[in-house]
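Every protein chain of the complex appears in place save one, which is left out.
Then we have chain A:
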Amino acid sequence: MPEIVNIRGLQKKFGKFQALNDVTFTVNAGEVVGFIGPNGAGKSTTIRILLGIIKRDAGIAEIFGKDVWKESLEIHKRISYVPGDVTLWGSLTGGEIIDLFLKLHGRGNQQKRDYLIKRFELDPKKKAKGYSKGNRQKTGLIAALAADSDLYIFDEPTSGLDPLMESIFQEEVEKLKAAGKSILLSSHILSEVERLADRVAIIRQGEIVESGSLEELRHLTRSNVTLATEGDVAVMAALNGVYDFEQKDNQATFSVDHNQLNVILREASKLGVKKFESVPPTLEDLFMRHYEG
């Protein structure tokens, strides 16, 4: 599969502050990659390097196999971008701004523009200074989604959108995905990432600490188990690979390492299992584990 985005050992300093230490991940063709991490981890910085807005200190950063700094013009013909905080010229209307962006992008689609304006319920005749945060964000989204690109880069695109608009955005992204487009999605809304992303890269303090498909990542971590037995369930607490054990009568909840699952099941069956439920970790669990650790 050809790599659309290729980042390897990316570093960036602001003065003395090392914002990016070692960022490495890829986005393959037709793939949606979720880019998550706590505040200040370096997500926007990485994206701004990809867009050629700031210059990296070291490492490789390529889009479509081209260097993001030296060949930005070629790259920009085929990408769309929405920042997390869309700021607009107050004296222009939303409609004018969308048209301007599409024109400067070069591959805008008029029908799609009109369709999206309706879909997101934006009033294009209103001056942007009168827009709420959500409406500004919608303007940026429409301008990006109505352009025909191969790679879409979203940096917290739904910040300020109401839940209805958020799900409309997700539907539109699914359409792009179905059309074989590649997408880099940075977001704090993990349910959004879980719904859309094929793969996830987690960044913390300027380093990628985990990356892979959601399946793979889930496997690396623990499932949450609820177990009720006829015998005394307390013996389970002593087993290897059991954590956060809590007991109430003969029912216990705990988390388990996946590689210990077999041993644990064998022990449990000795006690006579009345109830066994295992829930895979949510992205939130994954995230919290890296966030806290």
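Assorted remarks:
Heads up, the rule we're going with is that contacts are C-beta pairs under 8 Å (C-beta built on N, C-alpha and C of every residue); 3 or more make two chains touch, one makes a residue touch a chain; residues count from 1.
Methods note: contacts and distances are computed from a predicted model.
Matching "ABC transporter permease", "Cytochrome d ubiquinol oxidase subunit II", "ABC transmembrane type-1 domain-containing protein" or "Xanthine dehydrogenase family protein subunit M" against the UniProt entry of the left-out chain gives the name "ABC transporter permease". Note that of A:Tyr81, A:Phe120 or A:Phe254, the residue touching the chain absent from this view is A:Tyr81. When the whole complex is considered, the residue among A:Leu20, A:Ala61 or A:Ala143 that touches the unshown chain is A:Ala143. Of the listed positions A:Pro2, A:Gly106 or A:Gly272, the one in contact with the omitted chain in the full complex is A:Gly106.
Those residues of chain A that touch the chain absent from the view are 48, 51-55, 72-73, 76-77, 79-83, 85-93, 95-97, 99-101, 103-106, 124-127, 129-130, 140, 143-144, 153.
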